[in-house]
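Quick one: structure below, then a few questions.
One chain of protein is taken out of this complex; the other chains stay put.
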Amino acid sequence: MHNGEHGHSAGEYALEGLATHADVAKDVLSRYQEVTPRYRAWLMALGVLFILGIVGFILRLMDGFEDGSNWGYFVATLSFILSTFMAMPIISAGLRLTKANWRRPFTRVVENMAITGVLMTLMVPVALAALPPLEGRLNIWFDFPLGAPGVWDFIAYGTLALTGLALLWTLALPDLAAARDHLPASSARLGIVRWLAAGWEGSLRQWRVQRQAALVLGAVYLLTYPLVQTLMVADFHLGLLPGSKDAIFPATQVVYALQSGIGLTMMTMFAMRRMGGYTQYFTVEQFWALAKPMLALAMLWFYFWWASFISFWYGREPRDVATLQYLFLGPWMIPFFTSFILNFLGPLIALIWNPVRRSIWGPTIVGTSIVLGALINQTRLMVSAFAVPDHSQHVLNPIPPAQWPGVPDLLIVVGGISGCVLLFMLVSKIIPPVSIFEVAEGLRLVKVRRFLGRTVRVIAKSH
Amino acid sequence: MYYRRTLTEAQINRELLGTVLSTPLWWVVLTGLLGIVVAGMLSAIGFMFNQGLKVTGLGEPVFWGFFITNFIFWVGISHAGVMISAILRLSQAEWRRPMVRAAETMTVFSLMCSLLMPLIHAGRPWRIFYWVFPYDWARGIWPDVRSPLVWDPTAIITYLTSSSLFVYTALIPDLAVIRDRSTGWRRTVYGILALGWHGNPRQWKLQGLAGILLSALILPVFVSVHSIVSWDFSVSLVPAWHVTVFAPYFVIGAVHSGVSAVVTLMIIMRKLYKLENYIWEEHIDAVARLLIVVANTWLFFFWLDLVWALWLKEEQEMAVWQLRMFEAPWSWLFFLFFTLGYAIPVPLWMFRKVRRSFTWMLWTSLIVNFGMFLERLLIIVPSLAKRGPWVFDWASYRPSPVEITVIGGSVALVSFLLLLFSKFFPLIPLWEEKEGQLFIDEIKVGARVVPAIVKEH
Amino acid sequence: MATQTQTQVPAAGEGRPTNHKWGMVIDLDRCTGCQACVIACQSENNLPINDQERFYQRRANQWIRVERYWEGEFPNVKARFIPVMCQHCDNAPCESVCPVYATYHNQDGLNVQVYNRCVGTRYCANNCPYHARHFNYGEPVWPEDLRNQLNPDVTVRSRGVMEKCSMCVQRIRRATIGRRDPEDGAFDPACVQACPTGAMTFGDLNKSDSNVSKKAHDERRFRVLEGLGTNPSVIYLKQVDTHA
Partner (left out) sequence: MATRKLLGLFQDPEKVAEAMSALKDGGFPGEDLDVYSGAPYPEGSFGEHDPAHRLFMFPLVGALVGFTIGLLWTAGTQISYPLVTGGKPLLSIPPMTIIMYENTMLGAIIFTVLGVLFESRLPKRSLGLYDERITEGYLGLVVDCPAEKAADAERILTANGAEEVKKDAA
């Protein structure tokens, strides 16, 4: 029914001018080796912001931990980063498990974000120190022994971070080896790249183990992430709100996280197209395909919120009413509705149109709106919880006022996020930011053929 | 390999229209037997109408029992149809082709069955149409839209209408096939139903678009239906019902039981209708992988429900879980529910051998549904029968023979309707299979030939 | 705990030409658990006879029941009683779940049940935290010799219908006919009338000088399951027993 092979001349699919493994490797590695003045300038700027963040952090440290409400914005930043940046490996693992071919060019981008996991794990003890004691308030630990919540939270976050790193490293090995073989001997990076490549030579056995390990680690990451998010929101949000009983909320937080993770992926792909010149890799196809789950998640954002809202509104127990008043309709109304528009209404109205989804600017703008909304939303959730004066009440009464950020808080928010971006940029110069072997594998599995007088793509079903 | 067999259109017609164009003996026997069971169910319902609800095992404080459990169970089963066909259509998964119609049809019939349950469970069912249809214009009083019991019929009727239209739209090309293969009055009837279908590019293009567009529109309805059913419980003040997680928990539970039911149905269909050419190990394997994901998501929500029940350390909530987990007979029902619904099947599905064995998959998917029926029962009854603050009605619930007959009969009813449907319409979409045949291809990678499919650019 | 729920209920009487809010105060320190109220209610409101079989079936129909509980540790145990009937909550959980308006809040602050509208979904009974609602699983029957004692002012409910305490709405109707404003204490529901110790007081909570209003502000006051925010119209009085 088809007219037979057309060979490599028509064999390339989405990547213009990059037909073979060698082409891809050459192109990615040349971009990877180059360190432009623009890149340096960005590093400098982000570095300054990060140092300012540290200044803010030290200012807060000087105030001490007696008043937990001082730390609301710090925890909000932590939560934003933990949810957004650490949701990224889920995107890669999930798409790998469902064998989506369009994932190939950007999986490395999202896996490189796993590096923030280590940074965040180091910050978790600080946030834990700001928590009021467990006695007399809601908590998920039920008199669990051995230093709950501190020790166990730290272990949970650590496990997640290490799994993410292991996933990143497993999937980066072949490309690290490629970098090792092609970096000039003078390069300062060569030492660390060689060490990280760990003598990978690409034998059949190594590939088989690598493939298995990637699947298993991806599955473990997928399973761990919701549990870690549950601990995060149980300890830092739900446990601090008197009378709050919102069983859906950990799942809601996972939806928030995945949504802003995809938003950040869009932003990163756009930035790398603009500034890194990776236009052949991040094409409309990637934006278009990823915009569909982004639309679905925008609807889920509403759905999960509504599921709590309708139960609270209808049930009307005093504690339901207080929660509703505090988080949605009272002091935190403006942040809530801002996030409602940025995360649900705006994306929904924009993304139901195929022409918007099938573009580069559309998903990027929506992604930016989502990430911004997620930051505001996490701020609302965490700061509101830390702003409650008495955590031992049964019902939130009276309803406390909203708490606006001080200068150190703003520095922490900006500095924290800048630090993560900085880290990502540094990592991209150690691990090639596009997965050479995955893209090349895609080139082998997709062919362009003639079918009844038209050009079609033939996609192999890999195992 | 994926598509190893290449079938001609004539062969597809012949094999898939087997029961439509002729009537095998097993069909007559099976339909007759199921018809007897359905008749038994109808007489049980008639007896109940005649005698009143005193013939059930219900009392106080357990006002809802097997009927509402069964209602939720069948709404749950109905979620598979859309789950399979809409999601897989949107993601253009090739392995959807043999299962979409069977799943959608099961949606329609199980929804009808579930709709029957709240109607017969009401105290005065003959007045129930007041509920669904606005009544009493003279005094200007209509159903109270604030009640979740008005949301329910709205959602279910929306879902039933949508899925029936969905089935019918995709059936039109196949009706044309039957029209062309039949004679006499059948030809006239199928001709009318086929609406004069020719199969020109315009019609095919719109048929394709209809699949995508209707899938995209039905998906949000599908999520809303079971959520609305769950809000019957979560908006109430009953301890262990007033839980915010119920909506997604119910939906994912419904998908778990519904997709399992599709597996059961596919395997039985394959055997009965001799569809070995269409339903392969690969299909069941793919659904089983999907089921692993669904089951684990379900477990996460179940865990959230459990943890947040204990979260406030409230006496009443604890009493419910105490009853569910530690007091007979609920404790062993709980054990059965968890082993059958999760602990046995999910680890088994991890093995490729199990996923590719029709026998194993038949039994594992069957026990999932047994477990999920118990899950719904455990959500409803212990929450009402708990040892609450009022000692005068610390009482439990035991279903009466009438209720058990109706539950058993409802399984027969859905099977009976599916069998009837299969007599008049093909359960596997002919045109989807024919289209699938067009897209079979192969790619050579080194020394190996990998099966492939053609995708539009 | 104060009930600070955001009540959107129009105050009783709003938009309607009455301004009653019927309510009850029950002094538990006076209650002896004699069950006179139960019997009075049974005969006033045409309730079928609750025989042994109906209790075994868990379908006994009592609009008011006397709950018994224990206070203290053995041997210093004291039996305590609390009569429980429909609490006529302002934010009644039973009302809004009814699809056919068979139960709603009337202008006198009563939670009323309209038998003709009821289709018997039993959702209201599930959602009542006080377990005050009862369902007619079968057609009610009376022994032959009791047929003639049925109260002509009260509907005999058919099977498939939900019912519950109406605060003897037939007596309220008769007393307020033609928009009359009855004097405080001019009439009482059957249970109040029958209470030998005078533990129960009925009246208009909107009148500050009524007997029930005065008692309602007693320092011993509490309402059952107040934490649910249902805002009941039945108020209980009970001295906290420090010796128990």
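A, B and C label the chains in the order they appear, each numbered from 1.
Heads up, the rule we're going with is that contacts are C-beta pairs under 8 Å (C-beta built on N, C-alpha and C of every residue); 3 or more make two chains touch, one makes a residue touch a chain.
None of these values were measured; they are calculated from a predicted model.
The residue from B:8, B:43 or B:339 that touches the chain not shown here is B:8.
Considering the full assembly, B:144 is the residue among B:144, B:375 or B:441 that touches the omitted chain.
Touch with the chain omitted from the figure is made, among B:46, B:220, B:329 or B:401, by B:220. Touching the missing chain, out of B:198, B:352 or B:444, is residue B:198. Considering the complete assembly, subunit B touches the hidden chain via residues 8-10, 13, 134, 139-147, 150-151, 154-155, 157-158, 161-162, 165-166, 168-169, 172, 176-177, 180-181, 191, 195-210, 213-214, 217-218, 220-221, 224, 228, 231, 431, 434-435, 437-438, 454, 456.
If you put the missing chain back, the residues of subunit C touching it would be 7-10, 15, 90-98, 101, 103-105, 231. In the full complex, subunit A makes contact with the omitted chain through residues 309-310, 313-314, 316, 451-454, 456.
Here is the rule we go by: only the chains that are shown with their structure count from here on.
More C-beta pairs in contact connect the chains of A-B than those of the other pair, out of A-C and A-B. Subunit B and subunit C have CA centres that are 43 Å apart. Computed from the mean C-alpha positions, the centre of subunit A lies at a distance of 57 Å from the centre of subunit C. Residues of subunit A in contact with two or more other chains: 314, 317. Touching of two or more other chains is recorded for residues 96, 228 of subunit C. Residues of subunit C touching subunit B in their complex: 57-60, 65, 67-69, 84, 93, 96-101, 117-123, 125-127, 129-131, 134-139, 158-162, 225, 228, 230. Listing the residues of subunit B that touch subunit A in their complex gives 2, 90, 220, 223, 227, 231, 234-237, 242-248, 296, 300-301, 304-305, 307-312, 438, 440-441, 443-445, 450-457.
Listing the residues of subunit A that touch subunit C in their complex gives 314, 316-318, 321, 325, 394-395, 397.
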